[in-house]
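One protein chain omitted, others in place.
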Amino acid sequence: MRFDSDYTEGCIDKIQKALARTNLDQTVGYGMDEHCERARDIIRRLCVCPDADVQFLVGGTQANLTLITAALRPHQGVLAAVTGHVNVHESGAIEATGHKVLPLPERQGKLSADDVRGALAAHFSDPHAEHTVQPGLVYLSEPTECGTVYSADELRAISAVCRQYQVYLYIDGARLGYAMAACPEITFHLLAEVADAFYIGGTKVGALFGEAMVITHPALKKDFRYILKQRGGMLAKGRLLGLQFECLLEDDTYLSIARHAVAEAQRIRQAGLERGWKLYADSPTNQQFFIVPNDQLAVLARKYSYDIWETLPDDQTAIRFCTSWATQPAQVDALIEDIRSL
Amino acid sequence: MRFDSDYTEGCIDKIQKALARTNLDQTVGYGMDEHCERARDIIRRLCVCPDADVQFLVGGTQANLTLITAALRPHQGVLAAVTGHVNVHESGAIEATGHKVLPLPERQGKLSADDVRGALAAHFSDPHAEHTVQPGLVYLSEPTECGTVYSADELRAISAVCRQYQVYLYIDGARLGYAMAACPEITFHLLAEVADAFYIGGTKVGALFGEAMVITHPALKKDFRYILKQRGGMLAKGRLLGLQFECLLEDDTYLSIARHAVAEAQRIRQAGLERGWKLYADSPTNQQFFIVPNDQLAVLARKYSYDIWETLPDDQTAIRFCTSWATQPAQVDALIEDIRSL
Amino acid sequence: MRFDSDYTEGCIDKIQKALARTNLDQTVGYGMDEHCERARDIIRRLCVCPDADVQFLVGGTQANLTLITAALRPHQGVLAAVTGHVNVHESGAIEATGHKVLPLPERQGKLSADDVRGALAAHFSDPHAEHTVQPGLVYLSEPTECGTVYSADELRAISAVCRQYQVYLYIDGARLGYAMAACPEITFHLLAEVADAFYIGGTKVGALFGEAMVITHPALKKDFRYILKQRGGMLAKGRLLGLQFECLLEDDTYLSIARHAVAEAQRIRQAGLERGWKLYADSPTNQQFFIVPNDQLAVLARKYSYDIWETLPDDQTAIRFCTSWATQPAQVDALIEDIRSL
Partner (left out) sequence: MRFDSDYTEGCIDKIQKALARTNLDQTVGYGMDEHCERARDIIRRLCVCPDADVQFLVGGTQANLTLITAALRPHQGVLAAVTGHVNVHESGAIEATGHKVLPLPERQGKLSADDVRGALAAHFSDPHAEHTVQPGLVYLSEPTECGTVYSADELRAISAVCRQYQVYLYIDGARLGYAMAACPEITFHLLAEVADAFYIGGTKVGALFGEAMVITHPALKKDFRYILKQRGGMLAKGRLLGLQFECLLEDDTYLSIARHAVAEAQRIRQAGLERGWKLYADSPTNQQFFIVPNDQLAVLARKYSYDIWETLPDDQTAIRFCTSWATQPAQVDALIEDIRSL
């Protein structure tokens, strides 16, 4: 049984059926079709942002590199947590577009507004600034790479700092639904208010694939589709993306499947804590990180897959369990049972 | 009725069913699953090339930019027909990876071995060569952007020139099936012999999306997947790509749907010629290019969509009709009838 | 005797002496010293443009790639004559910054306002424009690579087109002095009016090395020095550049040495025409291009070096003679004598 990621299965049944139903419809390509238009309208309404530009991409690395390259001038870089996905798990995708990722300290995967302010203040007051990389954009993930969630106040504080210094705030929402399910104050509307751009993750939250980029800052909207095409992110049959986001967002689907995943994850969390495992990160979302003795891991590995996060001293390992929309309660029951009997 | 492109519909029924059937299977991500492995094996067998590396990408621009950036050193460029897709319709994707496209003359969309040899000989004998871009790769499309097909001998001649000068030969097979259907001497085996890398197009030949990159040159295989990830081309649920190519290639499907499209296209060709239209390009494949008086176009436009290729003098326009696996004979019947009665 | 380029010697005596005189002065680095400031003031005054930003670079390719990368967004390219230096003789420097050079036809090395307008109108009215490269800047050289000179009216016409379409006009002035010497209507003031940025060439007009970039468009000034540093173009001992431009521009020096070179070149032109050679390009400046029978060339090659421009049919070759500030009349006398007696 796989708990190693939230993309081990295909998609929710509703999407599967919609794809089958519309398969022989004829539409124009490249995201200009009626499904994409309807999905855009739904997203603009959910964001309470009628002027937002919404473009669909297939995957997260592509979404990040396309938005960042569209946003920055050549001498600018990205402030990100040292653990941020763009800094460590995208094979240098951002640098390949010419821009340095400027790492900042993290606590439980999160940036603080103070650290962001400090970095910006230091750069813009440095008499030798032009010998260094100018921060042009702050990148953060909601939820973070280790499952923690920025509160609304934390996001507003970082946003205020960015606006003070006129740098963009961009939010990677690969697992956005799980943050919204865990913390009701996190809403599409909030993200549209605090960020200049963010994406709503589909791949890890019920879709076969797909991310919806929401752009609220006018300068980022201009000519974005040229860059989308140039970086290989413009899907020929773009309607496949629009259709999936229609399915996810036209009603409560997105949030309700995320709530399911979070509830199952919290059951695993409880079992781990009862087993005496320490939390590697304190996550209210669908990813659970534990520090586990290697001999216990060896037993679990016979039946379950999980993600190895970090090898630790004293014969311990930090691991990650993921749940998703597809996780069946019976699978979690079995896992919990086996954790108890270790 | 749409004849403007070969990606107006979804995918063949067989793929639709396979996606539904495997939807809840759990697999690893990033193209390391069993579907991808099986598809790789099938492709290696069809290519008679057991050592080929096969990697799957979502779209053609992404395939082109990823292979080319993996192949070239920074001072090298791409020799391509001036009408080549990489030169004109990818929003500068190749230049965005740092490499110049060096345009060569074309005849009916095709390069000649002589022109390629001439360009290579000129560069490598130029005493000031280091002030210019060194050709490092020859790019061609089979079939070409205007539907024509390189013969086996033409491909072998260009390949021989490339090997003489030690530059790579890369073939864009976005519509490869249609060339194979039109000209039986064009086979996977032939392409694996003449090219250092080529891709088998799925998006335009029956798949929802997907291109299979076949790499035969050892230097191009090394670390290709790093670059695939870096450029945003590594699909999380990679199995979606493997599964589709299994469906297309495990039996005669790929070729048989291409034959259908080509047959329907040839019926349109015949009707156009009988109507007295001149051919803009003489295509044996699924794309048909005609020079049509604008008043006749105005009539057709009421019922059909087609692609406007070039505005010409004397109130004429070059247009393209595309057929595909999804084209229904009744649609073509209707179009032919309307062409006749113009 | 060398007539193959205008950079075979060092620098004018005045610069040599100034370098010696100031050698042990202590100054700050990176172009913030008093020599650079004085040179900036002189240039702003000559340009009648008190708000111009002036930055100094060592060479022309560096100047071109730095300005262009500072000016363009990632999806934009450079409209240039197919013979433009950035298109053919910079080893792909522009593409290495990510931007395509979009070649336009040339006549005697020159772009026409009509061709520029045509290209801009075609792009901005194309419904599929986002699949192609958006022109963002027009590049031209004054004088051109083959020695011809745009008239003031020609420059104004191209400038007007650029402003209509809101693309930048950038002028490569590697040999600007020679255009000014040949055509009095070409002035610093004119260039500052028509262009958004241009550079005043020093390397080929009396300096040891150095080009002065004059930026008049506010958007191009912003953070230009970051990019100058990033691309390796910020000289540590920047004063060496400022000092040289002080020497060249504080009085009539720049123009007067250029006039000398042009006068000597015109004597060579006259001798070539009398000899019966055809002009390859009709140049009023310091470069002279002739079509010469190969047997005559063989004789000349014993005593003189020249630049081979193009191998032609019928045993002829297009060659270039260059003069410069350093050309001695006696050298030209000798060359003329030998041309006459061929």
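Note that the chains are named A, B and C in the order they appear, and that numbering of residues resets to 1 at the start of each chain.
Operating definition for what follows: contacts are C-beta pairs under 8 Å (C-beta built on N, C-alpha and C of every residue); 3 or more make two chains touch, one makes a residue touch a chain.
Given the structure is predicted, the values throughout are model-derived calculations rather than measurements.
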item: Among the chains presented, those that the missing one touches; value: A, B, C
item: Among B:T69, B:N87, B:T203 or B:T323, the residue in touch with the chain that has been omitted; value: B:T69
item: Contacting the left-out chain in the complete assembly, out of B:R44, B:K204 or B:R225; value: B:R225
item: Residue ranges of chain C at the interface with the undisplayed chain; value: 1-2, 4-5, 7-11, 13, 16, 19-20, 22-29, 58-62, 65-66, 90-93, 96, 203-204, 208-209, 226-227, 229-237, 240, 326
item: Chain A residues that touch the omitted chain in the full complex; value: 74-75, 77, 88-92, 95-101, 103, 130-133
item: Residue ranges of chain B at the interface with the undisplayed chain; value: 69-70, 73-75, 97-98, 129-131, 134, 223, 225-227, 229-230
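We take it that only the chains that are shown with their structure count from here on.
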item: Contact graph of the chains (line, ring, star, complete, other); value: complete
item: Proportion of interface numbers common to chain B and chain C (over half same, under half different); value: same
item: Cα-centroid distance, chain A relative to chain B, in whole angstrom; value: 33
item: Chain A-chain C separation of Cα centroids, rounded to whole Å; value: 49
item: Centroid distance [mean C-alpha coordinates] between chain C and chain B, Å; value: 42
item: Sequence positions of chain B contacting 2 or more other chains; value: 90-92, 96
